[in-house]
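A single protein chain has been removed from this complex, and every other one stays in its place.
Up next is chain A:
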Amino acid sequence: MSSQSRSATMALLEHAETISQGAEAKIYRGRLHPSSSSEGPDAPPVLFKYRFHKQYRHPTLDVSLTKSRVAGEARALIKCLRSGVNVPGIRMVDAAEGVIGIEWIEGKSIRFLLGGGAEDEEVVVDDSDDTVEEEASPAEDPLQEYGLTKDAVMLMIGKEIAKMHKADIIHGDLTTSNMMLRHPSSLKGLQLVLIDFGLSYTSTLVEDKAVDLYVLERAFASTHPQSEPLFAAVLTAYEREMGKDWAAISRRLDDVRLRGRKRSMVG
């Protein structure tokens, strides 16, 4: 792509902090825009998602797949934004290098807040105060900081998914790790934010929406075993937001529960 040995975007990531790595991409936290020569507050951090080269793929295929996935993710995000679904904003796109920069969300994942534990690494505690942490004793409910009950969070989840489905966007990987609560102290205020649209696509089919919900239901059951009744609240809020489209999705969800998420059993 670029004639230089090291592209601008790769140089940018070298100075960013790696947060996690999966099979598909690496996640960094970094800064995109420098603060100005005159004073002014520091720009907020940006999250970079780098879809690295896959050695096992033919290089030509690799470039075109990476490019189309970065583009797909960006398009899903902008469509969500325009439809009023809470998702992170986009900050930069370098499709040639497979990098997308998105808004850094100050807050915690729902998985963590429901006591499902942080995904890997350590529990990220805001170390604003030194040494003695009076709060954050393990028994305490981390949701207290957000002033919400678990039920209230479930209603927010259901509403956000319904808004997304009304825009005909299927997330493709709904789990409690892919949802965050934006901290009330941030500029945009307390929000439930859906993240990671790497597997998302557009569809008007009842089937796809029902499977999306089913995937989340299973994720709830496995990550938060004691909280099964909570999922009912997600569906209640979803139904309220969906209106007349709910009946068909509900019926299909019952079917999907019986057969699993794959429609066809052939092969």
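The rule is simple: a residue touches a chain if its C-beta (ideal position, glycine included) is under 8 Å from a C-beta of that chain, and two chains touch if they have at least 3 such contacts; residues count from 1.
Definition applied: contacts and distances are computed from a predicted model.
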### Query
Quick one: the chain not pictured, UniProt calls it what, "Actin-like ATPase domain-containing protein", "Vacuolar protein sorting-associated protein 26C", "EKC/KEOPS complex subunit CGI121" or "Protein SEC13 homolog"?
"EKC/KEOPS complex subunit CGI121"
## Note on the structure
Sole touch to the unshown chain from A:96, A:152 or A:248: residue A:96
### Query
Who touches the missing chain here, A:26, A:54, A:188 or A:218?
A:188
### Touching residues on chain A - with respect to the absent chain
1-4, 7-9, 11-12, 14-15, 32-34, 36-38, 40, 43, 67, 70-71, 74-75, 77-78, 81-85, 89-96, 101, 103, 187-188
